[in-house]
Each structure stands twice: as C-alpha cells, then as structure tokens.
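Right after this comes chain A.
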Amino acid sequence: MKIHTLLAGAAFAALVGLSTAAVAADKLTVGFSQVGSESGWRAAETKVAKSEAEKRGVTLKISDAQQKQENQIKAIRSFIAQGVDAIFVAPVVATGWDSVLAEAKDAKIPVFLLDRDIDSKDKSLYMASVTSDQVEEGRIDGRWLVKQTNGKCNVVELQGTVGSSPAISRKKGFEEAIAGSPGVKIIRSQSGDFTRSGGKQVMESFIKAENGGKNICAVYSHNDDMAIGAIQAIKEAGLKPGKDILVLAIDGVPDFFKAMSEGEANATVELSPDMAGPALDALIAYKKDGTMPPKWIKTKSTIFFPDTAKAEYERRKSLY
Partner candidate 1 sequence: MTETGRKAVLKASGLSKFFPGVRALDKVDFELAEGEIHALLGENGAGKSTLIKLVTGVYGRDEGTIQLAGEEVDPKDTTDAQRLGIGTVYQEVNLLPNLSVAENLFLGRQPMRFGLVDRKAMKARAKALLAEYNLHLDPAEPLSRFSVAVQQIIAIARAVDLSGRVLILDEPTASLDAGEVQVLFRIMRRLRDRGMGVVFVTHFLDQVYEVSDRITVLRNGRLVGTRETAELPRLELVSMMLGRELSAEALHRGGRREVAGEPLVSFKGFGKNRYVEPFDLEIRRGEVVGMAGLLGSGRTETAKLAFGIEQADSGEARVEGHPVKLQSPRDAIRLRFGYCPEDRKTEGIVGELSVRENIILALQARRGWLKPLPRREQEEIAGRYIKLLGIKTPDAERSIQFLSGGNQQKALLARWLATDPEFLILDEPTRGIDVGAHAEIIRLIERLCDDGLALLVISSEIEEIVSYSDRVVVLRDRRHVGSLSGDEVAMEPIMQTIAGA
Partner candidate 2 sequence: MTGMAPAFPAIRKALPQIGALAVVLLANWLVFPGFFDIRLQDGRLFGSVVDVFVRGAPVALLALGMTLVIATKGIDLSVGAVMAIAGAVAASMTNAGHGLPLTILAAIGVGLVCGLWNGMLVALLRIQPIVATLILMVAGRGIAQLITEGQIITFVDPALIFLAGGSFLSIPMPVVLVILMFVLTLLLVRATALGLMIEAIGVNLLSSAYSGVNTKVVLIAVYGWAGICAAVAGLVVAADIHGADANNAGLWLELDAILASVIGGTSLLGGRFNITLALLGALIIQAMNTGILLSGFRPEFNLVVKALVVLAVLLFQSPQLMGMLRVTFRRAPK
C-alpha cells in the first residue's frame, strides 16, 4: 500500500488560542512514534510536532519507524519502559495494535493517534485520535466551486488511489456539496493514483475526450500533486489553467501554492501538518484537571486562494 499523506487537515490559526494553557503544566515527557519521513508533508509534521512541544514546554522524544510497524511497536514498548507521560503514534497500518496499546493502558499512559485511525474494537485503548475530516475537505472545495461558477460547471475529477479512504471520503464530500446544484456536474472521473504523472496522464485523456478541453470548466483533484500534473496537461493542450479550466485540490503542498501564485490554480484545502498541537493541548488539559478530550479531535480544514499564495509558499518552503 502506498503511503499517502493526505489523511488530515487542520489550521494553525485555530491552535494559537488553545495553546496558552500549556504553561501551567509540569514538565511533561511525550514519546512520539512517527511512521517515517517518506514525504515532505510527513517531514513537516515531525518538524511542527517539535516546535509545538517546545512552545508548551513539553519534552518530545521522536522515534522514526521507517515505515515498519514492528519498529513502532518497539518504540512504544520502550516509551512505556521509560515511563513517559503520554504516547503519540502515527500508525503505519490500521491493524495489529491491540496488544501493545493494552500494555500502555495497563501502564496508565494515555495514547493519542495522529493523522490516522486504527481498526480496533476496543476504543478505550487510546484516549483520542487527531485526524482531519476528509469528507469536509471535499465539501469545502465543492461549496467554493458552486459559488464561484454560479452553480453551472462541468467538472472532471482526478480520484486518488482506488479504494483508499481519502479518495472515498473526498469524493463523497465533494458530491454532497454539489448535490444541490444540478448545473454542477462531474462529467468524468478517473484515478490518477495520487501522483503527478498519473494526474497528468488522466487529464490529457480528459481534455481529448471533452472536445479539446472546451467542455471542461473545472478540475477537482483529490490531492495537489495530481493537480500539478493536470496543470501541465492543460498547458500542453494550449489552454490556460486557472482561467480556461479552474483547478482546485486538497493538501496545501508548497508547489501548489507556487502554481496558485502564478495564477495557474485556484484553490486548495490545507491538510495541516500540525497534528501534535491539538493532541498536546488535550493532554495538558487532561493532566491538569482530568478533562477527557473527545474521541475524535478534528483538525480544522481551511481553504486557501491565490491572493495569499505567495506568502503561504514562502512560509511553507522552510517548513517542508
């Protein structure tokens, strides 16, 4: 299975207010079992986790599992042995966690899942999971498009890997948002496997199949990378991305902000790399007075437009 980095979304802005509570806490130690550093987003998540912990005076121990569950299990066991105050896990796969999380539970160490959920019948094995609402991400893009085109638009959709949860959720959300506008139709939908070349190849065929692209008003892509490929395909067909065909996507990777700043793309919903921040806040509140956080801490999904793209690009370049 491919590891994609599109599983959550949240905004920095929402966190600033919450994080002030941190000062009161004793010096907490948190162990963070990270999946690896397979993508820019993942690296950013780690980087943000470090700075967010520092901001709150929390000691963060990070263990890189290099995409292996057994490494994550080992790391969790060693965190338990060290007697940390909490354990953050970005689980590489959804199953196989029951026994090690039970060990953490026995040791009374709260566990937070970051950016991905696990399949487990026993929800008491972890305190909360911090993930984005992927259906909502699709809805935000859909709502924007309906408004932008006054409810009249032929959309082509670049799906993620067939059967993957972000592809299913983002498709569902988008379809919900356009359901009330009969003028907005998905005329073609194919999988570009979340990759740039996949997006480019699929978009090429869409353009040809839809009268040289003249029938297409917008392309909705389940991630930014496919959209970047689609932008190239649109240009190579002699059309102007962002104008002849609107381009909207989800993720918020720097290259997409660059495209937006150059007027070649129109909108993206950010998948926030800040997963650790909300988890830390929940942990601190719990340690302070036993406040139980909600089981699902949704990170906030924010849509970005070309007007702020240049500034956002500059900010992100250092982060990624």
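For this structure, a couple of remarks:
In this text, a residue touches a chain if its C-beta (ideal position, glycine included) is under 8 Å from a C-beta of that chain, and two chains touch if they have at least 3 such contacts; residues count from 1.
Candidates were picked such that all candidates are chains of the complex that A comes from, given by their letters.
Model, not experiment: these values are computed from the prediction.
Taking any copy into account, the candidate from 1 or 2 that touches chain A in the complex is 2. By the touch rule above, chain A contacts candidate 2 in their complex via residues 2-3, 37-40, 42-43, 159, 162-163, 188-191, 193-198, 200-202, 204-206, 208-209, 225, 228-229, 232, 236-238, 255, 320.
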